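All protein chains but one are shown at their positions in the complex.
Letters A and B name the chains as they come in the text, with residue numbers starting at 1 for each one.
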Amino acid sequence: MIDFINLYLVPGLTIGSVYALGAVGISMIFGILRFAHFAHGDLMTIGGYGVLTAVWFIPIHPLLLLPFGMALAIVAALAVDRFFYRPLRQLPTIYTVIASFGVALIFRSLAQLFWSSGNQVFVPGVRPPVVLFDTFRISALHAQVIILTLIIAVALHFFLTRSKLGRAMRAVSDEPELASVAGLDTERVVRWTWVIGAALAAAAGVFAGMDTSMHPNLGWNLLLAMFAAAVLGGIGKPMGAIAGGLIIGIAEETVTYTWFGGEPLISPSYKSAVAFFIMVALLLFRPQGLFKGRLL
Amino acid sequence: MSALLSVAGLTAGYGGVPIIEDVNLDVAEHEIAVIIGPNGAGKSTLLKTVFALTSRSSGAVTFSGRDISGLRTAQLVPLGISMVPQSRNVFPTLTVDENLDVGTYAAPPGDKDAVRESVLSLFPDLRDKLAQPAGELSGGQRQMVAMGRALMSEPKLLLLDEPTAGLSPAYLEIIFDLLLNIRKRGVTILMVEQNAKQALRIADTGHVLVGGKNFVSGTGETLLADDSVRRSFLGGASA
Partner (left out) sequence: MEMTGLLFYLVSILIAGGIYAILCLALNVQWGMGGLFNAGIAGFFAVGAYTSAIVTTAVSNRHLGGFDLPIPFGLLAAMLVAGVTGWAVAKICVRLKSDYLAMASVGIAEILRLVIVNEAWLTNGSLGISGIPRPFGDLVQGRGADLVYLAMVWLCVLLVYVLCQRLYVSPWGRTLRAIRDNEDSARAAGKDVDWFRLQTFVIGCAIMGLAGALSAHYFKFLSPSATEPLLVTFLVWVMLMAGGSGNNKGAIAGAILIWFIWSATEILTGRLPPEWITRSSYIRMLLVGLLLQFVLQRYRSGLIPEKSPKLRSD
């Protein structure tokens, strides 16, 4: 049982937190701009590299330099929206999806050009785990990621329900035409969607990069799981996306646990297929997800 | 007394085909003006063009003496115009209270709480539903939320697109009474209505639109008594 918590549940929550933060942006962009943002994973990568670079210049704890990564990701997101997505806004959204596919490739090649294609670690060496109550061995990083994600989740909830901008975003997500009729500045809402989505993606990228290492395909490899998390939570439901991310993270890790006898449910090499199968099951049986999101 | 809203020679449509052509219309302050006509006459398009939701090809729209023809919708709300669309007129996942709140974003009132109180006094049924998502309400209640949202910006002119569409006969009476109350508070009303007879009964001025063009205009009573109008749109028998 202790092993289960230490070796499966906590890592599951950790990767789940990464998925959660990425999925929020995807769900919001889906809800407000109405398209699947295929470049979101690579936005995470850019954010992660931003912090990595900052650490080279200011050698303190990477998490303290998170704002640098967020700033880089935000600038990148606003730039691609302005030059690549906005010109296609009046067309059927599939064209924007294709464009985002291209943006993903652009981000990835830029990452490979500026930071090289190999792995780069934030902090070399093995980190000793934190031991709680003499039984739980949790890596300090995992604890930090989970706690920070919870804080972000709570902040996000208050933002969406209490603040003017948050409500405006939910309004535009619900009914964009009515929002225009009510006089809301929809372009401003779009801008802030990118800002928030990119900032959270950067955080996710840093967390993922610190857990393993930074490499150009970091975000793209996680994209499928984040899409699945967004669908699981319900499209256009940011809080649902957080729940979805955590569930998928835990599912992925616990499916390799030796539940029956000595065999895991699924061979660890197929861990990333779990998210895909969850998504397929959702699309077949409950496309509106857990929290009744939009069906597009 | 010059008109609050003045529409002159307005032509508009989608993709090159005009739906309304050379339409003229004046709405006096504090009056209830109604636009009626057969299906496809362009009534909704007229309203949408006034509110810049559809682009006009030619003509002008003046509000309080100011030319608003080139302005965008978001700029019209702070000027004092609000609209209640026919369908999809509430934010379904937002609560009733949040729906009303959104109505203040484009034109923030001085005392938001006072405005809210004033609007809720018009729709007392909504008071105990403030925390409910608007999408869960009945058709009639949703219509009230939609109207409430539009009134939160304290408009001088309220545009309504078929406010009684899809509502039960009981709600018809309620809505028309509400409109009279709203007018009593100093709001000018311009609405499109399919229930022509009842609309004309509360209207100060009626405008009949046929085939995208002006057909006839007059006071509510005159139009109700007019033979040609009666036969075509009011079902024959006298009101």
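Here, a residue touches a chain if its C-beta (ideal position, glycine included) is under 8 Å from a C-beta of that chain, and two chains touch if they have at least 3 such contacts.
If you're wondering where the values come from, they're calculated on a predicted model, not measured in any experiment.
Within the whole complex, touches from the chain that is not shown fall on A.
Only one of A:Asn6, A:Thr53 or A:Gln112 touches the absent chain when the whole complex is considered: A:Gln112. The residue touching the chain not shown here, chosen from A:Phe101, A:Phe159 or A:Tyr257, is A:Phe101.
Mapped onto subunit A, the footprint of the missing chain covers residues 30, 35-36, 38, 83-84, 87-88, 93-95, 97-99, 101-103, 105-106, 108-110, 112-113, 117, 220, 223-224, 227, 231, 267, 269-270, 272-273, 276, 279-280, 283-284, 287, 295-296.
The working rule: only the chains that are shown with their structure count from here on.
Annotation: 43 Å between the Cα-based centres of subunit A and subunit B. The touching residues of subunit A, counted against subunit B in their complex, run 164, 167-168, 170-171, 174-175, 177-185.
Of all residues in subunit B, those touching subunit A in their complex are 51, 53, 73-74, 76-78, 83, 85, 88-94, 98, 101-103, 105-107, 149-150, 153.
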